[in-house]
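Only one protein chain is missing from this complex, and each of the others stays in its spot.
The letters A and B name the chains in turn, as written, and every chain counts its residues from 1.
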Amino acid sequence: MFFVRRMTRFLLVRILQGLVTLLAVSVVVFVLSRLSGDPLTLIMDPMSTKADLARELARLGLDRSYPEQYAIFLANALHGDFGQSIFFKRGAFEVFLEKLPATLELGGTAMAVSLLVAIPIGVLSAVHQGGWFDRIARLVALTGQSAPVFWIGLVLILLFSVTLGWLPTAGRGSWRNLVLPAITLGWYGNAFLMRITRSAMLDVLGTDYVKLARLEGLPERRVIWKHAFKNAATSIVTTLGLMSISLVTGAVVTETVFAWPGVGRLTVDAIFQRDFPVVQAAVILIAVMVVAVNLAVDVVYAWIDPRVRFQ
Amino acid sequence: MKPFAGMPLGSALILFAALAGALLAPLLAPYDPDQVDVLHRFTPPFWLEGGSMEHLLGSDDLGRDILSRLLYGGRISMLVAVVCVTSDAVLGTLIGMLAGYLGGWVDAALMRLADVMLALPYLLIALVVVSVLGASLVNVVVIIVALRWAGLARIVRGETLGIKQRDYVALARVGGVGRAAILLRHVLPNVMNSVIVVSTLGVGTVILFESALSFLGVGVPPPTATWGGMVADGRGSIGSAWWVSLFPGLAITAVCLACNLLGDWLREVFDPKSMRA
Partner (left out) sequence: MRRFLLASAFAALAAPAMAQSLTFAINNLGAETWWPQDISANKYITSNIGDPLVRLASPYALEPALVKEWTSAPDGLSFTFTLRDDVLFHDGSKLTAEDVLFSYAPANVEKFVGFTGIKGGNITALEAHGNTVVMRLGKPVPGIRDNYFVRASIWPKAYVEKVGIEGFNKHPVGAGPFRFVEHVKGQYVKLAAWEKYYGDVPKLKEVTFRIVPEPATRLAMLRTGEADITYNEVGASTGELKKYGFRGQAYGQPFQAALIFNSLLTLDRQPGRFDDVRVRKALIMAVDRKVIADAVYFGAAVPAALPVVATSMPYYDPKYKPMATDVAGAKKLLAEAGHPDGLSFDFMAGTNNKDLAVLLVSFWQRAGIKANLNLVDPVTLSRAWWQRTVPGDQVMLVGGLANGMASAVYLNSKSGVAMYAGAKIDTVYNEGAAVVDPALQEAWLRDKLLPVMEAEYPYAPVLEYQEGVLGFGPKVKSWTRFDLHSFGLQWLEPK
């Protein structure tokens, strides 16, 4: 009972903090998007006069004061209404949601690639610390975060699509279309995850707990995966929130290179077109997702590791 | 214990070479990096057919010498990286220490601010800001600094919280030592290890971040050469005149890898336990 009450309290505090964060994000985004100049220069044609411009500004509500615009924006946003996209002439939220599945598909696959590749490498390179496997595996994993993402993407296209002809170049469709962008993006996340896994494992491997397990004569594989890794896993879980935001950043570039119709590319286009409603919707909704992931991570973490519970 | 045991020598050498190249660029570079020569564009490197000793690593789409741009570009790229990482180190350490040591509403406010920074898709925010302020060297640096301090501040705050509990800090406090002095003398030396590790790892991130901005067309503006900008500009001819993007791409990869390996090694040497989050 006591536990449940503290858990509830903990959750409430975390949710409140998350909401404050999101409110601040909305202010930042609003201010930035309004500073970036009105979008009319893209819409209007050379024949239009100053009066035409003023009429359009009024129609889009851009002639009101900034605080007024923000109040309207926030009130609407709470109802899931981020305004009409100036470019698409449809709801910005709707436009964002349309593109979200593609990004989730790419990001999810990339995350899976990272987990499948980086965790074994991280574990094994901790076990063989300083050995040749450690050196080579780390070098390969770190390369993903050492070369520009767009460059890796284009080199992969040249190699696997143009030269070898194994995989399609761009676009979304079958699983074959997903391979190259997922590798590009996943490789980028690899380094991060591998490093966390490795250092967490190094810490755990040095503890008495593991030494004891070894002394008990348990098989080494069992010691590593069953005892050590299980303990290291908690620190890996805590980084998933951070990783999700770095995947968003990688996705912006990856989606452009591979013509992947996701929210990263959508937002970049919207920024260049000064399509405020879409930029606001995208950045705020991405922040919502990040805050949600962090919240989930906190809860899971508090659940599985009593030592840090409710700090 | 030997202080340099296990140090990745290759990485140190790469960094040393890159720094030397950048510092000595005016002496080493055969050409002015911005000098265009459209009649000699896309000259291949000297060992290929059509290449010549005049442009050792070839020339780009405007006939500028790749080697010279590589040397001068390294200057800008590494300057950006060093300035950003150092500023972030100062900012992150200061904010982290203050939040951790003072606690209370200061802590709450600063950490909420950090939450905001960590929840923002920073590449997109940078894009918005650059389209507002215009792309310039200073703007790019300011944006990177403003968006990156939060991670370090969090780590430093966590460590400060631990250090605060230690006996000698309590003793100093009782002995009437001022806050500033305690932070400077007792807390700062103890968080320095983490700061150094995070900063070393940050160098690569900043160089890559700048290259992503260049790819999206808002990096350090041309004609100023940066490695990221060179790769981004050369990508159009990546299949035919591959040397335009390959050499700066390799330079980025080598320097980032070196910083990553060096950072990992430093982490093992210092072994700061709180670094994982």
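The definition used in the following text is that a contact is a pair of C-beta atoms (placed from the backbone, for glycine too) under 8 Å apart; a residue touches a chain by one contact, two chains touch by 3 or more.
Quick caveat, the model's predicted, so the values are computed rather than measured.
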Inset, instruction - Over the full complex, note down every shown chain the hidden chain is touching. - result: A, B
Inset, instruction - Could you please point out the subunit B residues that touch the chain left off the display? - result: 34-36, 38-39, 41, 61-62, 131, 134-135, 217-218, 221-223, 235-240
Legend entry - Those residues of subunit A which, in the complete complex, touch the missing chain: 37-39, 41-50, 52-53, 85, 87-90, 98-99, 102, 154, 157-158, 161-162, 165, 168-173, 256-259, 261-262, 265-266, 269, 272-274
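One rule holds in what follows: only the chains that are shown with their structure count from here on.
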Legend entry - Touching residues (chain side subunit A, partner subunit B) in the complex: 17, 20-22, 24-25, 28-29, 32-33, 35-37, 130, 138-139, 142-143, 145-151, 154-155, 158, 162, 191, 195-196, 199-200, 202-203, 235, 238-239, 242, 245, 248-249, 252-253, 256, 264, 267-268, 271-272, 274, 279, 282-283, 286-287, 290-291, 294
Inset, instruction - Show which residues of subunit B lie in contact with subunit A when the two form their complex. - result: 6, 112-113, 115-116, 118-125, 127-129, 131-132, 151, 204-205, 208, 211-212, 215-216, 228, 231-232, 235, 238-239, 245, 249, 252-253, 256-257, 260-261, 264, 267-268, 273, 275-277
